[in-house]
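A single protein chain has been removed from this complex, and every other one stays in its place.
For clarity, chains are labelled A, B and C in written order, and residue numbers in each chain start from 1.
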Amino acid sequence: MDFASIQAFFNRADSFARHNGMSITELRDGFARAEMELQPSHLNGARTVHGGALFTLADFAFAAASNSSGRLALSINSSISIYQGAQEGRLTAEARRVSESAKLASYEVAIRTAGGDLLAAFQGMVYRKAAPLDALPAWPE
Amino acid sequence: MDFASIQAFFNRADSFARHNGMSITELRDGFARAEMELQPSHLNGARTVHGGALFTLADFAFAAASNSSGRLALSINSSISIYQGAQEGRLTAEARRVSESAKLASYEVAIRTAGGDLLAAFQGMVYRKAAPLDALPAWPE
Amino acid sequence: MDFASIQAFFNRADSFARHNGMSITELRDGFARAEMELQPSHLNGARTVHGGALFTLADFAFAAASNSSGRLALSINSSISIYQGAQEGRLTAEARRVSESAKLASYEVAIRTAGGDLLAAFQGMVYRKAAPLDALPAWPE
Partner (left out) sequence: MDFASIQAFFNRADSFARHNGMSITELRDGFARAEMELQPSHLNGARTVHGGALFTLADFAFAAASNSSGRLALSINSSISIYQGAQEGRLTAEARRVSESAKLASYEVAIRTAGGDLLAAFQGMVYRKAAPLDALPAWPE
């Protein structure tokens, strides 16, 4: 699978990200960007963006970046620190590879507002399976 | 606010949790349980529950538990380790207080299947504001 | 290697733990306890126990517990939350297995004072190698 196919796969097949209005807007080796336009459905009871929405946006970018080699990678551990809230506008999560060995790889993700403010920082580690990404059965249409 | 009011508030006002089919089914001092019935919209491209859905369920229980005193608490840091996937059935996240000081508190959350299998473990820390939870402006109906 | 041999190995071969006055006082399948008597050399500039000393005590218990099966396990990720300080007395770190698969395992560690106060909570994940623990070359001493 080339980068465009992997990006298209994530946008088509990741139901939770799609259900929450998120898409991958750039993908290359060890890097991916996910974006979402804040909607009322992304907010928590304090009327600011939900930690789960921030985490999901970061996790989506992390998944796309860590599978960018075409080899199946599964998240085993991740953490997020949240620095400030947001109520509206477009949020961007950029995931970058920090380290990679045969079985494990680590990524950092920064979530920013359209104005460039850092809302949250995410770190994630994947376990890299031997199987290729497209060995996954039953691509959902 | 008593425990029943706080539970009702989270179920009414947390738009992201509600949009993703999650509800608080029990709340008492320093404890909350969140539940969701797995739907296709909770899955990722590998057709297993999305890490963002697991995180959100845990974060929702954590938010309810950490606000159970009626004093506004905001998540500042959290981490999740994912041990196995799930494709269907009811998932439960139980949040318990581990430690609390004047300004900070820590919680652990376990996510389990209906059969009791541990899917993921979450740790979270909140900053405790002086304001009461119900000082939040404009409760959404 | 039986449990007593593994415990003896960690107490003999872990130079950093030994240099800092830490020892494993109990070890069984998926569990280990490490202890240290607080000394002035464990303190930081604020004259309370150094986060590095707390982390090391927890990491030592985690290493012993995660190698208790006799199969070599290496730490890949860990986190610690510190709830309060301590200036003197005996500290105990107890590591317990939370989850284990063929290649990965997770542990939780609680650090307490002799009086039972929780000072810090630690979570760690290991990668499990195929090699047995005693395949390590050149046992020191």
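The criterion applied here is as follows: contacts are C-beta pairs under 8 Å (C-beta built on N, C-alpha and C of every residue); 3 or more make two chains touch, one makes a residue touch a chain.
Everything numeric here is computed off the predicted structure, so don't read it as measured data.
**Student:** Which of C:27, C:53 or C:95 touches the chain that is not shown?
**Tutor:** Once the missing chain is taken into account, the touching residue is C:53.
**Student:** Any idea which of C:1, C:80 or C:110 touches the chain not displayed?
**Tutor:** Going through C:1, C:80 or C:110 one by one, C:80 is the residue touching the chain not shown.
**Student:** List the residues of chain C that touch the chain left out of this view.
**Tutor:** 9-10, 13-17, 19-20, 40-47, 50-53, 55-57, 59-60, 63, 72, 74-82, 136-138, 140
**Student:** Using the document's contact rule, name the residues of chain B that touch the chain not shown here.
**Tutor:** 76-77, 79, 103-104, 125, 127
**Student:** In the complete complex, which positions of chain A touch the hidden chain?
**Tutor:** Chain A touches the chain not shown through residues 79, 81, 83-84, 98-99, 101, 106, 108, 118, 121, 123, 125.
Just so it is clear, only the chains that are shown with their structure count from here on.
**Student:** Calculate how many whole Å lie between the centre of chain B and the centre of chain C, each centre taken as the average of the chain's C-alpha atoms.
**Tutor:** Computed value for the inter-centroid distance: 30 Å.
**Student:** If you average the CA atoms of chain A and of chain B, how far apart do the two points sit, in angstrom?
**Tutor:** The computed centroid separation for chain A versus chain B comes out at 21 Å.
**Student:** Going through chain A residue by residue, note those that touch at least 2 other chains and give them in order.
**Tutor:** 76-77, 79 - these are the residues of chain A that touch more than one other chain.
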